[in-house]
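Before I ask anything, here is the structure I am working with.
A single protein chain has been removed from this complex, and every other one stays in its place.
First chain written, first letter: the chains are A and B, and each begins at residue 1.
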Amino acid sequence: MSGSREAHARHPFHPRGMAPHVIECKEAFMSSTTSAAVDPNRTRNRIFVGLGAAVIVATYLYLILAQPTELAEGGLGTSALIALAGYLIGAALIAVGAIHRLPTATLSLIPIAIVINIAVGQLAATLGLPVYLDSIGTVLVGVLAGPAAGAVTGALTNVIWGLTIGPIALPFAVTAVVIGVLAGYAARLGMFRRFYLAPVAGFVTGIVAALVSAPIAAFIFGGATSGGTGALVAAFQAFGNSLLASTTLQGLLSDPLDKTITFTVVVLILFALPGRLRSRFPFVRQYNVFGKVTPVAPAEPAAPKA
Amino acid sequence: MTTTTLYLERTSALHRLNPVTKLVALLSIILAVFAVPHWWIPLGIVAVVIVPAAVLGRVGGRLLRLFLILLLPLLVVLFLIQGLFYPDGSTVLWEWGLAQLTTEGLLFAITIGSRLTALVLGSLVFVLTTDPARLMSALTQVGMSPKIAYVISASLQIIPAFQARAQSILLAQQARGLAIVGSPLKRARALLPLLGPLILGMITDVDERSTAMEARAFGATPKPTSLIIVPDPVGERVARWLMFLSAIAVVVLVVVGVIA
Partner (left out) sequence: MANANAPMIELSGVGFAYEDAERFTLANLDLRIDAGTVTGIVGASGAGKTTLAKTIAGFIPLNEGGTYRGAASVAGRVLAEGTLSEAAAAVGLVTQNPFNQISGARFTVREELAFGLENRSVPRDEMERRVDEVAARLRLEPLLDRSPYALSGGQMQLVAIASMVIMQPPVLVMDEPTSQLDPAGTRLVYDVLSTLSDGGTTVVIIEHKTELLHEHCDSIAVLAGGLIVQHGTPGAVLADDRLTSWGVGETRVTTAARLARERGLLPVERALPIGVDDAVEAFSTQTGAAS
C-alpha cells in the first residue's frame, strides 16, 4: 500500500482535524464539532463568560467592602439581594456562554458527571461523612475537558439538586461554577501530573470556594446552612466576629478539607485508569494534563494474506 | 414519568400554566422579597400567594412535609445562631454565658428567615407543579439552548439507574463484610469501590454516547423543530412582563429610598 494516505484522525474537539499536539488552538475544549470556525455567536459567548466572571467578582467585592457599615446600622440592606442576584446572574452567564462552546463529545460527558456528584454527595450524607463530596464529577470534567466544561457541570448540578432534592442548594450554584473552572485551570497548569500536587490544588480551590460562598451563607441563610456548620458560625460570632467573617471562617474550616479530599480521590482514580482512556480527551492531550507521554506508534499490521 | 424529581402529577390550573410563566412569577417574587427590607412582606407573600398556590395546585400536603424536612431545621438553627449570638445585638433580653438573646438578633433572624421561607417554599411550589419535560420544552421554545435542555433532561433520567447501581454495589460490599459503620475513614473507604466503576463507565461510555447524539444530528441546525408544543397564550405572556416589570419597580423604589 505505497499510495495510502496517512493522516492523524480528526477529533470532535478539533474542528480542523489536526493532530492535537500541532493544533494551535488555545481553546480546544470549547470548539464546536461542526462549525467552530464560523460560529456567529462566538463573540457573544465570550462576552457572556467575561461578563459573568466580572459580575461575580464585583458582587463579592461589593459585599466584602460595603457590608460592615450596613450591618452596623442594624439591617441587611441590599446585601442579600445583591448576593443572590449577582451570583445567580454571574453563574448563569458563565454557564450559558460556556455551554455554547462545548462540542457534543464533551456535552455527553456532563450528565454522567452530574449524576456522580449527586449519587456520591447523597451517599456521603447517608454514610454520615463529615465532608460533602458533592463535586467529584465537576472536578473530573474540569480535569478531563477543561474549565468551560467544569463550569457547566457545576452550574447544572445545582439546577438538578434543586429539581430533585430541594431548592436550598441553588443559591450556591456560583460556588460549583468556581470549583469546575478552578479544577480545569489546575489541570491546565499541570497540578494533575503528580498525585501529590492535586491535593494542593484542591486545598486552594477549597479556599476560593469558601470565600465565594461565605456571603451566600451569611446574607441568604444567616449562617444556618446546616446544623453542624450553624454551630460553628454561632461559635465564631460568640467570639466577636461579624456574620460574614464567621461564615467565611466556617467555610475555611470545611471547604479546603472537602476539596482536598475530592481532588485526591479524582487524581487517584484517574491515575488508576489506563493511560489510553485518559488521553482520549483532547484537553488532556493538549495541555499534557497527566504529564508527558511518549507517543507510541502503532505496530504495522501483518502483511495481508493473498 | 420517573419519580426522580419532586414533581407531582396532578390536574390543576397551576399545572396547566406555561412553565415559563411560573418561573417568571417565582423570580419576580424572589426579587421583590429580597429587595424589601421588611420581614412581614415575605411572610405576607407566603400566606397570600405561595400557600394558596400550593393548595390550588393540590400539592399543599407535600409542601408542608417538605417544609418540615427541609426548611424547619434551618429556621431553628437560624434562630439559635442569630437570636443568641448576633454580633451587633445591643438590647439584651436574656443572657447565659456567651449567649445573648437580643432584639436586634431576633429581628435579623426573622428578616432572613422570612425571606428564606418565601424563597424555598416558592421554589418548591414551582418544582412540585412543573413537569420537568414540559419545563424543558417550554424553555427551549422561548430560546434556551437545546444543549442545556439535553444536559438537564439526560441527568434527570440517568439518576435512577445510577442510584440503583450505587445501591447494588453498596449491598455487594456489605455482603462481602465491608464496613459501612465505624470511623469516618472506614465509611469513606466504602465509597471508593463504588466510585471506580462509576467513573470508568462514564469515561468508556462517552464515545458511544456522543456518537449516538451525532448520529441523531444533535446541533445540526440552529433552529430545530419540536414535536411537542407547550401552549403559550398571549395573556400569560403579558402577565409575565407585568410581573417582571413590577418586581423591577419594587427594586428601584427600594434603591431610591421610596420604600424603606
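The definition used in the following text is that contacts are C-beta pairs under 8 Å (C-beta built on N, C-alpha and C of every residue); 3 or more make two chains touch, one makes a residue touch a chain.
Just so you know, these numbers come straight off a predicted model, no measurement behind them.
Colleague: For the chain left out of this view, which of B:103, B:141, B:157 or B:173 touches it?
Modeller: B:157
Colleague: Which residue among B:149, B:200, B:239 or B:259 touches the omitted chain?
Modeller: The one listed residue touching the chain not shown is B:149.
Colleague: With the full complex in mind, choose from A:52, A:111, A:184 or A:230 the residue touching the hidden chain.
Modeller: A:111
Colleague: Using the document's contact rule, name the residues of chain B that touch the chain not shown here.
Modeller: 1-2, 132-133, 136, 146, 149-150, 153-154, 157-158, 160-161, 205, 207-221, 223-229
Colleague: List the chain A residues touching the unshown chain?
Modeller: Contacting residues on chain A, toward the hidden partner: 1, 3-12, 17, 20, 33-35, 105, 111, 275-276, 279-280, 282, 285, 293, 295-302, 304-305.
Note that only the chains that are shown with their structure count from here on.
Colleague: Please work out the Cα centroid separation of chain A and chain B, and write it as a whole number of Å.
Modeller: Centre separation, chain A to chain B: 20 Å.
Colleague: Can you list the chain A residues touching chain B in their complex?
Modeller: Residues of chain A touching chain B: 12, 32-34, 71-72, 74-78, 80-81, 84-85, 95-96, 99-100, 102, 104-105, 107-116, 118-120, 123-124, 127-130, 133, 136-137, 140, 144, 152, 156, 159-160, 162-168, 170, 219-227, 230, 233-235, 237-243, 246, 265, 269, 272-273, 277-278, 280.
Colleague: Give the list of chain B residues in touch with chain A in this complex.
Modeller: Residues in contact with chain A: 4-7, 30-31, 34-35, 37, 66, 70, 73-75, 77-78, 80-82, 84-88, 98-99, 104, 107-109, 111-113, 115-116, 119-120, 123-124, 127, 132, 145, 147-148, 150-152, 154-156, 158-159, 162-163, 166, 170, 180, 184, 187-188, 190-192, 194-196, 198-207, 209-210, 213-214, 218-220, 251, 254-255.
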